[in-house]
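Rather than the whole complex, this shows some of its chains in their spots.
We call the chains A and B, going by the order they appear; numbering starts again at 1 in every chain.
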Amino acid sequence: MNKSRVEAFSDGVFAIAITLLVLTIAQPAASGYTELRRQLLARWPSLAAYAVSFLVIGIMWLNHHTVFSHLERIDRGLFYWNLLLLMTVVFIPYPTAVFGEALRLGHGTQTAAVFYSAVMTVNALMWSGLWLHASVGRRLLRPEFPESQRAVSTYLFTGGSLLYALSIGVALLNAYVCLAFHGVLALYYAFDPISRRLEHSEGQPP
Amino acid sequence: MNKSRVEAFSDGVFAIAITLLVLTIAQPAASGYTELRRQLLARWPSLAAYAVSFLVIGIMWLNHHTVFSHLERIDRGLFYWNLLLLMTVVFIPYPTAVFGEALRLGHGTQTAAVFYSAVMTVNALMWSGLWLHASVGRRLLRPEFPESQRAVSTYLFTGGSLLYALSIGVALLNAYVCLAFHGVLALYYAFDPISRRLEHSEGQPP
């Protein structure tokens, strides 16, 4: 199984999913153009949900790139974990649209926040599954990937799933706080020094 | 004709078609947000159809990759078979959307299941055509591709068309069973040991 072609396919899927996010912001109805300013301002939750999901998918892409750079090769099992992971990534525009629209309309906000958080949790579980498939017994890891780093990464991936599960609880308290919580989680993964350290060891045999 | 550029074009089309599947799940109408939980739960058939079609296209992509790895070169004929194949792949989101919506509404379910199965059957026929064009008289196969494997593959591709034709019959019995049948067919192709054996011989001259 050709690793670089699976990477290219995954890159394509990430690029398209992140771009389809723009379709999640509902166009004003024709009748709404007489009060267009109000219509556009009322869509700020959709814009916020767009920005959060955009950051989430962009950082996930970076994460995907880092994980694959540590793999020596890929097997059928990893291909299917990757396919399940992509299935949850591609799905993200749907709960994003629902979340933004619920906040705009002021109805179903709690349900929408729980839905969004649940999708993110399933996505985090797929990441954990992919990582565990690749790393348990060092099945697919490069020889130069440090053993100490392996434990840290496993801790980070499973811990991420717990944080996302926690976001479902936050969704039950307040939908706006929940959206902000997802934004903070994305920034945490963006600036997290541990994954940065992981990246520094990238491609450097000891 | 440059083989790797045709592969890259096909990869792009597969990646986009699989991502557009997310648009097949209908957004709730604005009036539906007062009962959003019920609206979302009622969409489980659309979600199931999304998951099945996602697996189908993902596994087809893998299959495409395997077949092309056994080709020495491509000609105009193969280009057109590939274009017809892609035409049916790109079309898949349409019957997927119709199938999910019919199951949600409880109307037209049999018609939708037959339509979905017929599209998949035409797709399987395009696969057979592409394979036969490439393999009859070993027209485009690599010299190291084993002759014994060629007969097995031809049997698998034409047999696949029959299985998909059979799914039209299943659609006439029950639409839900038909959707599950397509999921099982996808899993069969995912775990089928014969195509795995095919892959193992990939790129290894005897």
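Structure notes:
Rule of thumb we're sticking to: contacts are C-beta pairs under 8 Å (C-beta built on N, C-alpha and C of every residue); 3 or more make two chains touch, one makes a residue touch a chain.
Please read all numbers here as calculations on a predicted model, not as lab measurements.
Assembly remark, whole complex in this entry with 2 chains visible in place, copy number of the identical chain is 4.
Rule of thumb we're sticking to: only the chains that are shown with their structure count from here on.
One rotation lays the C-alpha atoms of subunit A on subunit B, and its angle is 90 degrees to the nearest 5.
With centres taken as mean Cα positions, subunit B sits 26 Å from subunit A.
Remark: subunit A residues 1-2, 5, 8-9, 12-13, 16-17, 20, 23, 76, 79-80, 83, 86-87, 90-91, 93-94, 97-98, 101-102, 105, 107-108, 111-112, 115 touch subunit B in the complex. Every residue of subunit B that touches subunit A in the complex is listed here, in rising order: 7-8, 11-12, 14-16, 18-23, 25, 27-28, 30, 33-37, 39-40, 50-51, 54-55, 58-59, 61-62, 65, 69, 190, 196, 199.
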